[in-house]
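One protein chain omitted, others in place.
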Amino acid sequence: MTQQIREARRRPVRRGALFTGVVLTASALVLSGCGADGGGGSADGESGDFDFTGKDVAAMEDYGVGDTFQATEPVEFGLFYRDHPNYPLKDDWLILEALEENQNVTFDIVSAPLSEWDQRKSLVIGAGDAPEIISVTYPGQEVAFVAGGAILPASDFVQYMPNYMDKVEKWDLEADLDQMRQEDGKYYVFPGFREEPRAEYSFAVRSDVWEELGLSLEPATFDELRDQLRTVKEAYPDAYPMTDRWSANGPLEATLSFVSPNFGTSAGWGYGEGLTWDGGEFVYTGATDEYRDLIEFYASLVEEGLLDPESVTQDDDQAVQKFASGSAMSIATNDQEIVRYRTTVDELGSDVEMTQIRVPAGPAGDNFQAGQRTVNGFMLSSDVAESENFLAMLQFLDWLYYSDEGLEFAKWGVEGETYTKDADGTRVLNENITVMGLNPGAPENLQADYGFSNGVWTLVHGSTVELDRSMLRPEVLDFVEAMSTKKVLELAPPAPLSEIEREQVSLYQSALKDHVSQNTAAFILGQRSLDEWDAYVSELEGMNMPQYLELVNAAQQRYADAN
Amino acid sequence: MTDRLFRPAVQGGIRDSRSYTIFRMINAGLIVVICFVTLYPFLNVIAQAFSAEAYINSGQVNLIPRGFNVTTFGYVMGDPMFWRNYGNTVLYTVVATVIAMILTTTFAYALSKRNLKGRSFFIGVAVFTMFFNGGLIPNYILISTLGFKNTLWAIVIPNAISVFNLLVMKAFFENFPEDLEEAAAIDGLNTYGILWKIVLPLSKAVIATMVLFYAVSFWNSWFTAFLYMDKAELYPVTVYLRNMLAAATGTEALGTGGTGEASQVASNVKAVTMLLTVLPIICLYPFIQKYFVSGVMLGSVKQ
Partner (left out) sequence: MSVNNSVVVADAIELRSEMEERRERGGEKPARPRKHRVTWRKALKRDWRLYSLLVLPLVFLLIFRYLPMAGNVIAFRRFRPGGNMFGDEWVGFRYFELFVNDPTFWRAFWNTFMLGGLSLVIVFPLPIILALMFNELRSQRFKRIAQSISYLPHFMSIVIVAGMVLQLTSLRGSINQGLEAFGSSPIPFMQLPQWFPTVYITSEIWQTVGWGTILYLAALTTIDPQLYEAARIDGASRWRQIWHVTLPGIRPTMVVLLILNIGTFMAVGFEKILLLYNPLLYPTADVIATYLYRVGIISSNFSYATAIGLFEAIIGLTLILTANAISRRAVGTSLW
C-alpha cells in the first residue's frame, strides 16, 4: 500500500507516455488536417529580414539548393535526442563520424528515453531548459509552448532555408503549412514533409480463407466487404469474421481513422478536435450524419455477429491472439504488424496465409485522410536566435532534413560504405547490413550499428516518394501503390485561437470527445440503440458544443478576414 | 507433517478447543488457496518469459513454457548497457536506502518522545508535505540549480523521507518500553547512546520493514531518473526496461513513429522485463525475514 500511495501522490503528472505519444500523434495528425490554429500571411518574406551579424559564424557564404552543407569551422549544436531502444545511442556511429567529417558538425546530446519522450520534452521546455534543437516533434505538440516564448517561430526563418522553401513550392505545401499557424500568423515547428501521404493501416485478412470461399481480395466497397464477412461467418460459424485492435484510448481508433474518410467524416485517431468543415462553417464531427453512417455500418457488423464485440475495448495482445489462433479471420494491421502476425503463424507451423488489403471505398467515395503531408519534425529553442552559429544551424538543418542529398544520407548512409547504387539509381543495401526487413539475418543493423534511418535525424522515411518507397518490401509497395489511387481529401481552413480561448476550448474538447468516444462504443455495441441518435446529439449540445463551435467559427472568420 | 498441522496441539497442558482445531484447518486451507491464487499468475509470467513468440501470440502459454528459449533474455542481457544500468540501480538503491533510513529513523525517534516541546508542530510540518508538493517544474528547477542533474544525488535525495514510513516508525518507537530507556539512562547513556545501543537493536522488526519498503520503492522507481538524467549510461535499469517495453508496445500503435520502427522486440518482453526487475528484490526478502523475530525479548533474555 505504501508504495502505491507514494507513487500515486505525484500529481500533476501525465504518465504512461506511450499513450501520450499515441494521442498526441492523433491530435497532430488531424490538427494538420482539420483546421486548428493559424492566422496570417504566406510563408515567404515574413516579418522582415533577420539581421545575422554576429550570428553567422561558421555559416556558408553561398548556400543554396543542391549545395552540400559544410560549416566553415567546427560547430557543436545542442540536441534533444530521443533514445530508442532498438538503436541505443553510440558515440562511434558512422552517421556522427560522417557529419563531423563532412559537415563539420558535432552534437551536444541530451537524451531522453522513448518511453517518456513527450513528458520529458514538455518538462524541459516548460522549465526553460531546452537544448537548441528539439527533435521528434509532431505538428500540434508545439502549441502549448508558443505562448511562453520558449520556441522559435519557425515561419520567420524558413526563408533562409532554400531546400525547405524549394520543397514547399514544388510540393504545394502552403495550405498544409497554414494549418499550423498560430494566432500571430506564425508557425513554430519545422515539420517533416511528405511528398505524398503514404497509407500504412488497413485490414489484414486470411487470404487462404478468402480464396477458399472464392472471395475477392480487393473488395471495392465496404458493403462488399460486409457481404464477404457474411460469407465467412456462414462457413465458419464459430469464429469471428473480424476482430480489431488499437482501442487503447477509444474504440477502434486506428481502424476508424482509415475507414472514416470513405464515409465522409473523421474518427478514431483522425478525430482530432472534432471539427468538420462543411463548406461554410465548422460543425461538430461527432454530431454529423456522416459520422452516424459510419457508426451505423459498424453497429450492423456487431449485430450480425461479424465483428467481435470485444474489439472496441480489448487489449492488443488479446486481439492478436484471436487472429493468430484462428478465432478471428481478419484484423486491422499496418505493414510492420502483419510481419509479426505471419511470424507467429509460421512458427506454429500452420498453413495460414494473410494479406493486407486495400481499404475499400465507402458511401462518400474512395477517400484518404486529409493533411498527412506535414509530419514529425523538429523545433528550435528560442535562444538559438542569440547564438553565433544561428545561420550555420539553419543551413545545416536545411541540408540534413530538407535537401535530397541530406535526406538520402540520413536514411541510407554513405554510398560505398553502407549501400551501393545501381546503374538505374536503385539503392542496394550492403549484404551484411539489415534494416526494416531488408536482408534479414544480416549481422549488422543499419540503425543500431550505423545510426542511419534514425527517427531523430531522418524526417519521416525520407520525405520524397522515391526515398520513402526505397526501403519498402515488395508487398508493402503493392499496398501503397494500390492505396495511392484514393482521393486525398482537402484541408479545412485554419482557425487560430487565442491563448485564453484555447484554455477554455481544451476543456470543451475533452468533455465532448469523451462523450463521443463513449457513445461511439455504445452505439457500435448496441448498448445504445441508434434510434437514440438525436438524444445523443442534444446531450452533446448540453456539453457546450454550440459554444465550442461559436469560438472556433469566430476564429476562422477572424483569420479569413485578416487574409 | 499433516499430523502436526491438524492434530489439536497441546500447549502448556491445555488442549485446543475443538472449534479452534477446525479453525486451524480451515485457516491453513484458505492460506493454501491464497498462495495458489497469488502464485499462479506469477508462474504464468515466468512461463511466458521462456516461451516462443508464436505460442504467446496465439495464447497457448499457461504454466509451462512452450517452445522453450531464452532469446529475449539473451537479447536483453547481452546488452552491456543493461548491466551498466543494473549496476546503477543497485548503487542508487543502496545509497538511497541508507540515506533514507538515517533521516527517517532519527526523525522518527526524536518525534516519538512525547515530552519534546514543539513535537506537534514538527509532525505537522512533515504531514503537510504528504499532501502539498510543488509540482514537476519547480522541483526540476531546484534540482537543476543545485547541480544535481546527471548525478547520483538527483535520485537518492529528493525522496529521502517518506512521511508514511516516518509516521509508522514513530508509532513503533512510541510503543517501545520506556522503562528500558529509563534504565539505560540511569546507567549513564545519553540520547544517542540509548538510540544506538538499546532502541535500535531491539527494533529490528520495524527497521527491517522500513529497509524493505524503502529498498523496494527505490529499486522500482524510474520517475526521478527519467526526469533528471540526460545520458543513457546513468539510467537505472527500470528506465531501460520501460523504454524497451514502450518500443515494443507503443511504436506499433504510433505507426508513423519516426521511420516506422518495427517492433523488433519479442512479445514476451513484458514478462522478461518484469522478471529481471523483480527477481533480485524477491531474493532480498528471505534475508530480511530473519529479523522479524520478537524485538523486545522480555522474559527470555539470557544472562
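A and B are the chain letters, set down in written order, and residue numbers restart from 1 in every chain.
As a working rule, a contact is a pair of C-beta atoms (placed from the backbone, for glycine too) under 8 Å apart; a residue touches a chain by one contact, two chains touch by 3 or more.
Predicted model, so just to flag it, every value in this text is computed and none were measured.
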Among the chains presented, those that the missing one touches
A, B
Looking beyond the chains shown, say which of A:179, A:247 or A:458 touches the absent one.
A:247
Tell me which residue among B:130, B:152 or B:200 touches the hidden chain in the full complex.
B:130
Residues of chain A in contact with the chain that isn't shown?
1, 3-5, 7-9, 11-16, 19-20, 23-24, 27, 122, 125-128, 130, 143-145, 147-151, 247-251, 309-310, 312-315, 317-318, 327, 382, 502-504, 506-507, 509-511, 514, 517-518, 520-522, 525, 527, 543
Tell me where the left-out chain touches chain B, residue by residue.
1, 4-5, 9, 11-12, 14, 16-17, 19-20, 23-24, 27-28, 30-32, 34-35, 37-39, 41-42, 44-45, 102-104, 106-107, 109-111, 113-120, 122-139, 141-142, 157-158, 160-161, 164, 167-168, 171-172, 174-175, 177-180, 183-184, 186-187, 190-192, 195, 197, 205-206, 208-209, 212-213, 216, 245, 270-271, 273-274, 277-278, 281-282, 285-286, 289, 292-296, 298-301, 303
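Simple rule for what comes next: only the chains that are shown with their structure count from here on.
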Taking each chain's centre as the mean position of its Cα atoms, how many Å separate chain A from chain B?
39
In the complex formed with chain B, which residues of chain A make contact?
2-3, 5-7, 9-10, 12-13, 17-18, 21-22, 25, 82-86, 88-89, 109-116, 119-120, 123-124, 126-127, 129, 136, 200-201, 246, 248, 254, 316-318, 320-321, 324-325, 334-337, 339-341, 343-348, 375-376, 411, 436-437, 447, 453-456, 458, 460-461
Please give the residue numbers of chain B that touch chain A in the complex, ascending.
52-55, 57-60, 67, 79, 81, 130, 133, 135-137, 140-141, 144, 162, 164-165, 213, 216-217, 220, 223, 226-227, 230-232, 235, 239-240, 242-247, 249-265, 267
